[in-house]
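For this view, one protein chain was removed and the others were kept in their places.
For chain A:
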Amino acid sequence: MEAEVIKAELVLTTHMSFKRIQMYEKYPKGQSKVRWKQLKQILQAENCQNYSPDEPNYVNIESPPSMQPCKRICDITGFEAPYHDPRTNLRYANADVFKLVRSLPNEYVQRYLALRKAAVVLR
């Protein structure tokens, strides 16, 4: 491994002194065949319905929706946006931004909405 690559901290070192069995011994072919479990899988495996609702567990302690009024900022510029375009469902700050909003092609409109998770998802 070249010195620059090690210094750049882009790749893991091949030999780690604290391990008893090194990575290259476990997976000789090169690519590590480890498949880490996704969070969803772990949560499903845990089967939280069986636990009593009193005891805190991972799913239990999730935070509730916000009590404060929703902050409305313009989707494009980021300023305070009191206005809302009924056709495209975007929020905009003033007339210039509105012109921009109206002239956007549909793809961009959907992407802006996707930032807010307000895009129309066709399944």
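Going forward, contacts are C-beta pairs under 8 Å (C-beta built on N, C-alpha and C of every residue); 3 or more make two chains touch, one makes a residue touch a chain; residues count from 1.
Here is the rule we go by: contacts and distances are computed from a predicted model.
A.B. asks: Consult the UniProt record of the chain that does not appear here and report its protein name from "Eukaryotic translation initiation factor 3 subunit G", "AP-2 complex subunit alpha", "TRUB2 synthase" or "Actin-related protein 5".
C.D. replies: "Actin-related protein 5"
A.B. asks: Pick from A:K19, A:K37, A:H84 or A:R116: which residue touches the chain that isn't shown?
C.D. replies: The missing chain is touched by A:R116.
A.B. asks: Using the definition of touch stated at the top, determine which of A:S17, A:Q38 or A:Q68 touches the missing chain.
C.D. replies: Checking the options A:S17, A:Q38 or A:Q68, the one contacting the hidden chain is A:Q68.
A.B. asks: Pick out which of A:M23, A:L43 or A:L104 touches the chain that's been left out of the picture.
C.D. replies: From the options A:M23, A:L43 or A:L104, the contact with the absent chain belongs to A:L104.
A.B. asks: At which residues does chain A meet the chain that is not included here?
C.D. replies: Residues in contact with the chain left out: 55-56, 61-68, 70-71, 73, 76-80, 87-88, 93, 99-100, 102-106, 108, 111-112, 114-118.
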